[in-house]
Structure formats: C-alpha cells, structure tokens
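One chain of protein is taken out of this complex; the other chains stay put.
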C-alpha cells in the first residue's frame, strides 16, 4: 500500500523513542504468540460452573483440559487419554472420587497427579504407574478457577493477576459471564486497553444510564508511567489517567463533531477511569461500571481464531452482607447492561478485525496512531516479559 | 490417467495450429488468474442497489471495496480502515456528505480520494492528510456501476465492455439480477461462451415458451473470425454465427438422438444467435431471449471459489417510452423464465466443475473437444491481452 511510508512518523509517535528503533522487531515474540504465552496462570471458568464431583472439559491455549472438583478442590489433567487420545469429557465416568476412567477402555487416572492408576480392561498392565498425563496446577480464588499452563513450576498466581484482585476486602461477583468470541486473543486484549476505542460505545445504553463521563479513560501521551514492569510484580500497561483525554471535538467538512457526555458537564461524576492490561491477558477497568466498582476481563486463548472472554466485577466491602448486596445489584441492574449493551460492541470490533489480521497480513499492514501508544507498549512488554510462546499441540516433536 | 495421450490430437483440433505449440503454455497467465485480471473495469452492482447517501460493501477480485453515492455520483475506496483493518460496511457511519467515519475509532476518509481527513478521537493526529486508502475509479452507465481495479490510470471503460453496450439507442434493463455463485469465475466465463453447452438447456421451459431454435448458437470450426483483437477496441472471442451448427443428431447403440427444436422447422425464428466473451469477463448473447433483445452477463471474481453473476438485457429503442415498455416486459414476462428456469442450469454446471478444477488438477486433466476451440482461443486471448494478474491481498509484500 502506498501509505506505508507516510505513516512511519506516526508510528514513531506511537512507539517510544528510547532506542530509535522504528522496526517492529521488539514485538516479534508477541506476533508469534497466536496461541498465547506459556508458563502463566489463566482463568478457566467461574466456580459456580463446576459443582462437587463434576467434570468439565475446556480447551485453553489449544490444549484440551479436564477439570474435576474433588472435596471442594479443583484438579486438572489433559482431557485426552494417553492410550488413543479420546477426550474424557465426551462421556465423563468416575468410579471413585479422585479418579476418572476413560469411557473407551477404562484407563483410569488420578486427577491429583495425572498418573495412570488402573486399567479396568487390563488390571496388570505394566503401563500402570508409569504413564502420566500432564496435570495442571489449579487455584481457586474469588469465585474463579485458574489453571497454570506450562512446563515450569507454577509461578505465584498473584504475578499473573491484575493488581488488587486478590485483596481481602475485594468482593468479586460469582456471576460474571464467559463467552467464546471468534477472534484471536490479542485483538481482544488490545481492544480492551485501547485508549480511544471508547468511541464505539458512545451510543451505549449504559452510558445513558450510568451518566459516566465520556471518555471513560484519558490516556498518556508519553511513555512515562504507562508501563508497569517492576521486579516481582505483575507486568502491565495502563492507558493513563489524568493526562490527555480522548474527548473529541473536531470538524469534518465544516460540521462540528463532539462527544455527547463530558466530565463534569452533563455527567454525575468527573472521576477518571483507569484501564490497565496485565500479562498474560487480564484487564482491569477502575472504576466501572459504577463509581464504586471495578470490572475485570480476561481474553484466554482457545485456539488461534477464538478466545474465552471472561468478565466479572469487584467492589471493596466491609462484610459478607455488603458483598451479597453488591452481587445482587450487579445481577439485577448492571449485568445485562454491561455485558449485552456495552461489551457486545467490543465483541463486534474484535471479530471485525480478525480477517485483516488472520488473512491480510494485518500485523504488518496496520497503521497505529498516537492513542495506540499503550498498545505499542503492551506488545513490547508482552514480548519481553512473557515466559514462553505457546505452540500448537502435536507440532513440537516427532516420534 | 491413461487417456492423456489419446486426446492430444483432439486438443490439436481445439487449439489453432498457428505455431504447432500443443502445450498449454500460452494459457499459463490465464491459469494463474484465479482472482481475475488487474487494471480492468468490472461491473459492481445495479444503480438501483445504491441510493443517494447510502454505503455498500462488496468484495471484488478478493479486495474489500466500499461504495457510496454522493450527489448522484458513486465513489469507491477500500472497505477496511487503514488503522486496524475493520470494514466500514459493518456499520457505515457518515457525519458528512463526502466522508465515511470508521465506527471503531472515528478515522474519517474522503470518499472522493481515499484520504484520511479527520480522526475524531485524535483531531491533531499527524496521520491526517498523510494516510490514504486505495480509491477506485467508478463510472456509472446504463443503470450499472463499474469499478476499475488496478494500479494503472483507468483505461477507457469502453475497452472493457461488450461492444455496443454503451450505444445511445440501447436501453439496458435496470432490474437485472446479481447473485453469488460458488465456482471460480473462469469456469463461469467458459460456460458462457461454450459453443455446445446449449445441450443442458434442451428441456428448459424458456425454449418451449420462446420457441427459439436450438442450438441458440452455431460455432466456428476454424479460427478465422473467432478472435477479435483489434488495437484500441475490446478484446473478445465469438462462438460463431452461420457456421457449423451444434444441432445434434447422432446414434447411440442404434438409438437415434436428436434436437427437439430446430431452426426453421418447429421454431418461429431461424435467426442465429451470436455469443461472445470479452475481457475482462463480460458475455453478450444477441439476440436473446427474444429476437429483438440481447443479454449481457458478467462473471466478476469475488474470491477464488466464487463469483458475482450479473445478468441484464438490452434493446435498441427510439424513445424513453419504448424503453420503459421493454423494461416492464422483461420484468413481468421474461426475467423469471430466463434467470430461474434457464440460467439456473448454467449455475449448476459451473458449480459442478469447481471440485475438478479446484481439487483435482482439472486445468491439466480436462479434455477439450472441437466446439471448445472458442474456449481455447479465449484462454489464449485472455492470457495475451489482460493487463495484469490479480494476487491475493496481503500476499504482495511484507513491511
């Protein structure tokens, strides 16, 4: 395209000038991570989605995983029998509490270790005690189940979470939403932290109900404060508060175009909203949708063309009673408004980008602009601080 | 296949002996043109399909194109924002007459030039005035909108049209049909000019109603007069009038097989029909379906597996009144008969060829025969006179 050259200067603005490197080389690992990053924690589903003794199969980062809740605790192993590769979750069969038996030949695994502990159709098999399925470290907090996907010993969960998420006084709604969205996870993550995408929400019913100022977030115009990469803490980027706002007021062919709602004018709050994106794929929007709540999102890779979109809300409370009331209000008043009347616009945007990035070399053809500096920084941060690139199962090695 | 060798002689007949070259080498560019030819004019849709101020997205030759009608005139630019590649046509939004604003971040382009003229979410962006989307030359004639797809300055439209189409006294029905057909465009074009494919129409209701002689076209048995490649004029092939007819009368196992309708015998007309195919992809059938009308078709590449099939009719008239009457008659009496009871057979044939040519190396495995000489000449002509091979977007170059 003829406009490649002209946009270089803008790209210069979008990317920090801390080395003069205008190539996209620092983003390469990110560009390769179509299935996400390895050796990180990811949310799998809400606690309510797995009752005691039940099993649940879910694909994450291209890996088929089986979850089972045993005595309240959730365990996870590969959701494919070592024998002939069928998924247990097609017909989950458990003879005992700690095991699952493959419905096909009775290969029986301990959910706690992945170890093959019995084969019903060949009780004396020498494979017993020797074969092991990959098992996944699992933790459950704040009504969400998390799995660690990788080969390393699990890193502390708190390093892979949005800061504050595990805070004791933070009540997290157990009734968030989980949905499969047809776009690569990176397009979703970038849309989440996108400093100016708020434009698509300008007619959202939520805006009218909440009377939150538009833009919901202002953004940084320099790199300062945008990147959070302290040693021993979550790594993320923040699109900036209290700096340049993305309020719009411009002219097109003499027609004045401007934001409908503005801080302090026709809204009931002028508080700025902070939106930040954290490795491996978690978003935090604070405050949102109410002045006293925050929203958490995750974009967990399913396969290269789709991701699990998980959304929930948090509020600082003093006791159980306040928490319950908060949950109820989210369910009754806010959930539909946020999920279906607001976030739905984001889902449309993510899916509308997919063709360009998947089939038209979008990663090299795109033209980032000034508000995308946070996306540029996210790519750099993710490229630098990820713990490994996830590869497609079965492509790693031969016999 | 064992029958390759035996058919060579027939291929010799099918292809002109003007160089003794029996290889398919002269057809190579055509074989590569799965997405069509670049730097030509193509019909996009009927004028009635785009009202004043409206937008319409359409894929042509694998390129996503956005059309907008402004003050009666149609303009076209890429249907993907330079920023993140989303199609404008998902949610077309126009703040002003001459522009479209991307629904995602408010990147605003002038339809007349493709230039980025404003960014609602960053009014002072340095990208404004620098980034340009590809814009497509558009012309509108005879109730059809045409776009020029390529890099060169647009050649005269008349060179890419069936001869006579733009004649002043030729009224063209505004109510033709447009349909997406699941076959490569070349299979459609070849079926259009195919000298003997009339065989599939032998039981068509149209034949019985129109009492047109079968075959509708006779065909050339030598190259003479078949190829029209005069300098500065449309390039095409004609399947021949007044030469050998493709009336059939043969015996199979002693059973006599013959055409049902024949010129001058049980039909009301003995006039021969001329069928011709023109670069880049337009067909003219004259006269058809009535003795005083002609039919125009186009097979515009959509992607490699499908094409836009466009059909309409023309008649020479003396005034507006005659034209209106003609349009009405086509709508009421002929359209359904031609489109659904006759051309539909062609659609079936095109789709039935697709598997062979797409998945079974059909371009090299086929066996052309004598009546296919016009197809052979078409391939040679198209290979020689096209102005470029269209390549898949995003495969052209890296950063």
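Per-chain residue numbering starts at 1, and chain names A and B are given in the order in which the chains are listed.
To be clear about the criterion, a residue touches a chain if its C-beta (ideal position, glycine included) is under 8 Å from a C-beta of that chain, and two chains touch if they have at least 3 such contacts.
Bear in mind the structure is a predicted one, so any value in this text is a computation, not a measurement.
**Q** Identify the residue among A:28, A:48 or A:84 that touches the chain left out of the display.
**A** Going through A:28, A:48 or A:84 one by one, A:84 is the residue touching the chain not shown.
**Q** Given the full complex, what residues of subunit A touch the hidden partner chain?
**A** So the residues of subunit A touching the missing chain come out as 80, 82-87, 90-91, 95-99, 101, 103-106, 108, 117-123, 125-127, 130-134, 393-395, 398-399.
**Q** Mind pulling the subunit B residues that touch the left-out chain?
**A** With respect to the unshown chain, the touching residues of subunit B are 1-3, 6-7, 9-10, 13, 23-24, 194, 196-200, 246, 248-255, 257, 348-349, 352-353, 355-357, 359-362, 364-371.
Basically, only the chains that are shown with their structure count from here on.
**Q** Rounded to a whole Å, what is the gap between the Cα centroids of subunit A and subunit B?
**A** Centre separation, subunit A to subunit B: 46 Å.
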